[in-house]
Structures are given as C-alpha cells and as structure tokens.
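What follows is a set of notes on a single structure, which appears directly below.
One protein chain omitted, others in place.
In order of appearance the chains are A, B and C, and numbering begins at 1 in each one.
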Amino acid sequence: INYTPPITYITAPSVARAAVLKESSSLPEDMPQIKGYDFNQGVDHRALLQSFLTTGFQASSFGQAVQEINKMIEKRLEPVQEEQESCDSHSSASGCTIFLGYTSNLISSGVRESIRYLAQHRMVDVIVTTAGGIEEDFIKCLAPTYLGEFSLKGKELRQQGINRIGNLLVPNDNYCKFEDWLMPILDQMVLEQKTEGTHWTPSKMIHRLGKEINNPDSVYYWAYKNDIPVFSPALTDGSLGDMIYFHSYKNPGLVLDIVEDIRRLNSKAVFAKSTGMIILGGGLVKHHIANANLMRNGADFAVFVNTGQEFDGSDSGARPDEAISWGKIRMDASPVKVYADASIVFPLLVAETFAHNAARLIKEKNSD
Amino acid sequence: INYTPPITYITAPSVARAAVLKESSSLPEDMPQIKGYDFNQGVDHRALLQSFLTTGFQASSFGQAVQEINKMIEKRLEPVQEEQESCDSHSSASGCTIFLGYTSNLISSGVRESIRYLAQHRMVDVIVTTAGGIEEDFIKCLAPTYLGEFSLKGKELRQQGINRIGNLLVPNDNYCKFEDWLMPILDQMVLEQKTEGTHWTPSKMIHRLGKEINNPDSVYYWAYKNDIPVFSPALTDGSLGDMIYFHSYKNPGLVLDIVEDIRRLNSKAVFAKSTGMIILGGGLVKHHIANANLMRNGADFAVFVNTGQEFDGSDSGARPDEAISWGKIRMDASPVKVYADASIVFPLLVAETFAHNAARLIKEKNSD
Amino acid sequence: INYTPPITYITAPSVARAAVLKESSSLPEDMPQIKGYDFNQGVDHRALLQSFLTTGFQASSFGQAVQEINKMIEKRLEPVQEEQESCDSHSSASGCTIFLGYTSNLISSGVRESIRYLAQHRMVDVIVTTAGGIEEDFIKCLAPTYLGEFSLKGKELRQQGINRIGNLLVPNDNYCKFEDWLMPILDQMVLEQKTEGTHWTPSKMIHRLGKEINNPDSVYYWAYKNDIPVFSPALTDGSLGDMIYFHSYKNPGLVLDIVEDIRRLNSKAVFAKSTGMIILGGGLVKHHIANANLMRNGADFAVFVNTGQEFDGSDSGARPDEAISWGKIRMDASPVKVYADASIVFPLLVAETFAHNAARLIKEKNSD
Partner (left out) sequence: INYTPPITYITAPSVARAAVLKESSSLPEDMPQIKGYDFNQGVDHRALLQSFLTTGFQASSFGQAVQEINKMIEKRLEPVQEEQESCDSHSSASGCTIFLGYTSNLISSGVRESIRYLAQHRMVDVIVTTAGGIEEDFIKCLAPTYLGEFSLKGKELRQQGINRIGNLLVPNDNYCKFEDWLMPILDQMVLEQKTEGTHWTPSKMIHRLGKEINNPDSVYYWAYKNDIPVFSPALTDGSLGDMIYFHSYKNPGLVLDIVEDIRRLNSKAVFAKSTGMIILGGGLVKHHIANANLMRNGADFAVFVNTGQEFDGSDSGARPDEAISWGKIRMDASPVKVYADASIVFPLLVAETFAHNAARLIKEKNSD
C-alpha cells in the first residue's frame, strides 16, 4: 500500500497543480453572493420568494422576472402627458402597454384564474392566445375540467368520451354544451354580417363572445368589459373551428378576416409609450406578440416563461437574446426567460408583482 | 479488514436477496432482442438505419416511424375503386391522404430541401405550416440564409441587421427583397378582390405566391404546380403580416378569410379513404392537422417528430396517446413519436421511406 | 360569399359531428375540479401553494409532492415499538427513514440553505450526493459563490480564473483556499490509517470533514453533529479528488474503500421500518438511493424533482413508474415526480412540509 511512485510522477503533476490552482482576478464588489432562504427564520413566504434572487439557476431567473414585471407595472403607472393624450387618438393612455400571451393549456389549467384576475382589474393591455385559449375559458363556464393523470390510456378515455390535456380531463359533453351555446351566436353573427355589414375578425368575435358569456369567471368577459383586445389569428384551430365548420353547412357565409386584426395589433405596439411582453409558452402566442413589438423596434421589457429549448432552432425555445437580433426586444432591455412550467411559476409571479402591487396600493389608499 | 458481522446481519439481507433475485415470467418468444449495428460488417448506412429498430430508445422510435410512414405510402398507392371515384367528387383519389406539418424554422433550415422534394413529387397531399414556414421559402429564393452559432450576441447582430434563427443567420436585406417582390402581388390581389370578387383565404394566397415565385427551389411553387393545398390560418403572423400591414396604408382593403380554409382543410380529412399525419414540431401545425383528423374520428397513421415534453400539459409536447383520447388518432392506430430535432431525423426518415420507395419504383419500372 | 354547398357536403360531415360530439361517461363524483388561486382574496401564499393541487400540470405534481413528503414526516414521527427497538440493533428508531439525494449544483446554489436546515434539525436520515455536493459545501464556508449569467464566455472567465456553474460564478481562489484547508486533514487521515488501522470510506471521510469544518453554515457539520450518514461513492470525482491526487505525491497511501459503504447504505434501507426517498436531480444520486431501496423491495414513499425526460432511456429521466418495475419503489406506493428546476421547487417544498410541520409542532408545544 505504501507505494513509492517513480520520479517522473512526482514532478509531472505540476501542470495539473497550475491548472487546478490558477489564481483568479477579483470580482466586482457589488456582485450578489449566493445565499438561500434560512428556514430558521420560520416560514415567511414572501421573504422566501425574495431570497430566490440570490438562490441561483431558475430561482434567480424567477427573481429577475419579478423585477422585470414590476418595472413594467411602475412604468405603466407613470403619468402620461396631457398633450400627447389629446393629439394622438391612437397613442395609449398608459405609460407601458403590457402584452400578455399564453397557450391554450394554461386556460384549461388553474392558471386561468390568475389570468382572469389580470383581465378583471385591467392590469394588462393586450392579450394574444390560441383558439383553445379562447374556447376553453367559455367551456369552463359551462362545465368543469378535472384533475387526472398523464398516464391514463388514450383508448380507454376515448371509449368513455373523456379528453385528456396533460393531467387534466375534459368530458366530451362539455364540448356538446359549448355547441349549444355557440350556435345561436354564430347565427346572429352571420345575420349581422349580412344585414349590418359587420366585418368580423377574430378579435371582434372574441369580444362578442366575452359579452355573450356574461360570467365573471371568464377571462374574456372581463376583456370585453375592460375593452382589452384579444388577438387569436388562427381562431378556427380548435373547437371554435369545429363549430364554425358545422355551422357553415347550416348557415354558410361567415367571414373572419385576419388582416384587420394584424393592423390593430401592430398599432397597439407602434403607438405605445413603452411596452412589456409577458409570454407563457411558445408557438404562435410568443411569435405574434414579439413580431408586433418589432413594429416599434422592440419591446422595452420582456418576460418569457416556457419549457422550450433553443437547440432545435424553434422560435418557441429561443432565448430572448434571439429576439434582440430581430429588433423584437430593444438592444438595451434586460429580458428574462424562466425555464419552467407556467402552472407553478405564473401564479407566484402574479403574487409578487400585480397582486402584491394592488394590495400595496389599497393599503396606501386606506392609510391616507 | 476480516470483519465478522453479527448474526442479525447474516440473516437479515434475505429480504434483499429475495427482492433483487425475484424470478421472472417468460417473455413472448417473438419479442425483438436489443442488438445494435456491427461495424465489423463495414459501413452500410441502410443496414445501420435498419438496425435502429432493435437499438432501443429513440433509435427504435425512428425505426418505428420508418415503418409507420411506409404503411402510409403503401396505403396511398392502393388502387381506389372506380365507383367511389365517380360518385363522390370530394373523396380523394388516393388510398391515404398524407398531411404534412412543420414549423417555420425547418423551412429556414436545410430540411426545406426534403420538404420541397416531397412537394415536387406529390408525395404528400396536404401541407400545414406557420406564416414563417411560408415566407422563409420565398425569401430563400431571393437570397441565402447562413450558418452561424447559437451563442452570437443579439445586440451585435441587430446593430449589423442580421437576424438569428437558432444557429442560422438571415441578413435583414433579405426581408427588404421580400418586400420588393411581394408588394406588387398584394396590389394585384387587392385589385382582383375588388374587380373579380376574389374571396382570399390564406391557402389561396399561398397558392398564388407559389405561382408567382416560379422557382423550382420553392416548396410552394411545387405545391402550386401539383395542387397540394397549403394551410396557414395565422398567415399574418410574420413577415407576410408585416408587409400586409404596411401595404394596408398604401392600398387598404385586403381581406383574408380563415373560415373557408377551415372548411377546406376539414373536408380533406373527412373525405379521405384513410389518413396519415407527419408532423414536425409543435404549436399550431401539430394541433391544426390533428384537429382536422378529429373530423374523421382519427387519423389512421401518425408520426410526430419534436422535442416537446408532456409535463407542462402543452399540446406541443403531448404524446400521440393524448390525441387518441380526443379522437384525433384512431384507437387501433400505432402512432409514433420521435423525440428529436427534425433537422437530423427528418432527412433520414425521408431517405428510408419516400425517397427509398421512389428509387425502388424506378428500379422496378426499369427492370420491366 | 353566400356560397351554397353541394348536397354531399351537407350530409357528409355527420361523421365529423359524431366524432366531435361523442357523448361522455360520467366521471367519479369525488374527482377534483381544476381551480386556480383567486387573487381577489389577497396574496395568501400558503393558500396559493395549496391551490396548486387543483391547478393542473406540474403545479398539481407540486401539490402531490407536498402530500407525499408530509406522509413521510407523519410516518417518521410514529412511535416505534419498544420491543423492536431492543432486539434489533440495526433497525431504525424512526418510523420512516428518509433518504435525501441531490446533485452538486444544488449545494453551489442557495438550495444549500434548505438542505442545511434539514440536516441541522435532523429531519432526514441518510444523505447521498456527488463529490461536488460535498466539497462545495466546505468551500462555501471558506469563500462565497456569486450570481452571474449563463451566457458569460468561458474563455474570458478562464482568463480571469472564474469558474461558472450555470449562472453561478466561483472564483478559482476558493479552490486554493480549499486546498490549504484540506491538505493537513489528508495528512492526518493517512497517519491514522497507518497508525490506527482506520479503514477509510467516503462516508467516514465526509463525517470527518464535517467535524473539521466546525461551521454551522455547513450541511456536513450538521450531518456530523446529528450522525446522519452521507454517502458519495465517487468521492474522488471533483476537487476532493484533485487534492487527493496532489496529496498522493507528497504523502501516498490513502485508501478509500467503497465496499464498506455500500453495505452501510443498504443496511439503512433493509433495516428501516419504512422508507421515503426525496431525490433532487439525476445521475448517481438518484440511482444510488433507489438501488439501496431495492434491497427492501422498494421505498414506501418517493418524490423526485428533476428536469430529465424518459425518452433517452436514462435513469435520470425515468419516471418513478420505471423504478416500480425494478422493485425500487413499492407496487402500492404513490410516488411523485415534479418536472422542475429544484432551485424553485425545493425551497417551496420544504416550506410546505418540513418547515411548516416544525412551526406547527412548536406552536402546539407552546399552547400546551
């Protein structure tokens, strides 16, 4: 065991020592040190979430996303100069126009309640989602979605008429109820098109449906009430499309134009004082908001929450820095991507930003 | 070192032995054994790719995808009964209608050449892609895309007017060239709408652009030539939308209707003898094809190639088994998902399926 | 526009209607409905985290993980029968032996403070980690780790002697300090081996280092104090190995035996009343704990938190259900995997389980 190594062995690893024990330059003094939450303080959730900033990895990204969204909120509350307001009818009255985008599954999930809260209190200015992101909100007003498991067998579910969305279950009857609700509205829309020359676009249809649902649980009811435009250019890609398709055999002729909507969406970006993007998930909703913000040479603030990765060259997985190359985010912005399932992260983000801020404002008001 | 353990130690791990050395029931005799390629045979790429089926993990999924696509091709070549053909003008003349979907980035990449090959030789029947999946094909006819790196800095790229798509680079001048090409066509489209009452839809516009580009490198030139419908309901979500937006200030009025297209797409599925779906990537293209196939109570064959995961409940990452619960894939189908970047997998899939089959048919013809 | 479709069109989509509007069987009455947190209630973090159970996707998995860990804690507190305790010196005095595993990066991050809390209050019974998971804890007692960015350039960092771990930065000087601290201890270990016949194993070395660091910030100081064994069979795979390698030229002969440790670890599982596994990350730490639990025909409770996916056949990404096939988790268990970066999820899990429970116990005591 007490083996004596040959002489070359003794001298040789000096290379190794030099490599391993290389000296370091000093780091800036104000660089944050990594330090997690100390539970010996007890369970103070807010302090815990604030400690995320110095916890590293995605916890730090969460902390940075909180800061970025709070910058949007602060900017949004800045007083807008009278002059500007009066001359330019297209300019936003808000100091920062916040674009919120999310994929359909988040409306199917309980993240819907967080989104509804933002729409209800007019905390965001523009919404972009997919067809499912629209219809699932209305369907949930008609019948509930349930918690299941990711591993339930498709064949058995189909035999029972139960649709699976990840670990959620939606009885197919919910879609039958949706048909019952939607068909008369489609009739009415066709009638208005024919008689009043209404030029329907996806955003106008969503506005109308939000009015019709007349239910405070609905995101789009509040978007309607608060006049928050909701864009969904591929509105036919889902149950709404199925119904429009069926309806077209009974009462053909409905036209949904996407040109007017792109103009309306782009104008929201072009005429904004500043803009912030909060985008949950990838695909169309991410690209559509970012592309609109290219029209103003980039968003000022951006938070992406998704699980996509850049290696396959998808827009969904692209880091915010790719959007900077396109002019979709400003060169001097500090965009944040949180790599996480939004079902965990978004409610926590809302808690530390919009909802916290609302509570703070109420408190300030009351103490006046 | 020669430690004698106490008596309890000696008897106790019988539990462990029983757990570790549990006997197994016998497996079916025809179960494939895992065996990889033996390079002592030399480098025979085709044999290597065939060995993937028994290599396990995604290599096996690749092998299963080859089989699934070859089933589509075989079915597609089956003779269609005369009778059916004559009475029903909407039924497809093909034994299997193949829906091909892909995200924009794949057209930006060299996967475009594989897709173009399929369109050129009319090997697929319906195409669904995003706005970028359309415009990037035309832009590549005007100027090239380059190979860069994922880590190039967005700010420096923006300063130089170079757009990044993963590790690809597209000079912004390419988009200026695209504008020059597109604007007169948009003028013409508006004119035709006004004078001839043309009811434009995204698929009609793509057909027209395919005609106008008149370039055999273009996917949509061949789609036009071979009358393969191409659906892209959110056609305004990209450079095409930017141009349509600019154009609307000079020459307003263009209408792009998505209702007629959903009817056309759904009919492709409803009236097909059987259908196969080949979907590269997630988001709109995956959902749109699958939803159309719900209209026929499910596709008969399906191959998904993407990097999405199911855990976040996204449609993009959902396993094919989720689509079975919805009736988008038949209960008795054997759909395959390959978890991989399509840039590696799709050209190899085409090699072992469509292109191999074409070579085989030519050889058979020549030997007659 | 008011196009009248041909007759076949009108009748045909009945297939489509039947497929889309398939009736559903009723779901069990007690199935949880999806419902997210309502911020109109104000920001109540605990209620928010409790609402995760019915939020869907990984939020629900988080909620299930809270339940699973609370079951471990409850079981662990169950009184153990006197009789058993007296006869069998190897049986655990606790009703549930909790195995905690984590990868090195989590010690580098602020998750270390959550782990230290668990060790300090003896809330877990066995720890398994990698070499880095050991040494980084000691190094942090000598000098801090900083928050940087994922995109900092490796070349520039190396020139400055700054090491990157994701978005963390560790000055190389920290490793020089570690060498200064460690070398005399290694001398002493070799001496004890030679003079007292100490049979060193990784777990014994970690125990000794925990004693030597004598710092309440250290996880392994508390593991030493509370006699929690820490296993790390590949203890040479990191800075500790570098130092042992250098040291072997000055003072050769140290032996680190991994056989005695596997026996010790397996005994922890075999002689436990019941066991729970909490595993953060993949690789060795996941496999090592699960393999030890095979020795008892499976753990009773299990929570995995990681970002791995199953498609590549890795043990890291395997779902808990794969471990059931091996007998590493009991067939009747309800293991939970949370697909997430542990830096966000683990502190929140500790808040809702160990720390909440500790606060509850203190409150109960005080109210007596």
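Everything that follows uses one rule, which is that contacts are C-beta pairs under 8 Å (C-beta built on N, C-alpha and C of every residue); 3 or more make two chains touch, one makes a residue touch a chain.
Model, not experiment: these values are computed from the prediction.
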item	value
Selected from C:295, C:338 or C:355 as touching the chain missing from the view	C:295
Sites on chain A contacted by the missing partner chain, in the whole complex	1, 6, 8-9, 12-13, 15-16, 18-20, 22, 56-58, 61, 88-90, 151, 199, 266-267, 270-271, 294-298, 309, 311-313, 327, 339
Residues from chain C at the interface with the omitted partner, ascending	103-105, 108-109, 130, 132, 150, 152-155, 157-159, 162-168, 199, 202, 233-238, 241-242, 244-245, 248, 254-259, 261-263, 266, 281-284, 287-288, 291, 294-295, 306-318, 320-327, 329, 331, 341-343
Chain B residues that touch the omitted chain in the full complex	1-5, 9-10, 13, 16-17, 20-27, 31-40, 42-43, 45-46, 48-49, 51-62, 105, 108-114, 117, 120, 144-148, 151, 158, 160-162, 166-169, 171-173, 175-176, 179, 194, 239, 242, 245-246, 248-249, 252-253, 255, 321, 339-341, 343-345, 347-348, 350-351, 354-356, 358-359
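Quick note on the criterion: only the chains that are shown with their structure count from here on.
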item	value
Central chain (distance from its CA mean to the mean of all protein CA atoms)	A
Same vs different contact residues, chain A with chain B, by half of numbers used	same
Centroid distance [mean C-alpha coordinates] between chain C and chain B, Å	39
Chain A and chain C, separation of their C-alpha mean positions in angstrom	30
Whole-Å separation of chain centres (CA-atom averages), chain A against chain B	26
Touching two or more other chains - residues of chain A	105, 108-109, 158, 162, 166-168, 242, 245, 248, 255, 321, 341, 343
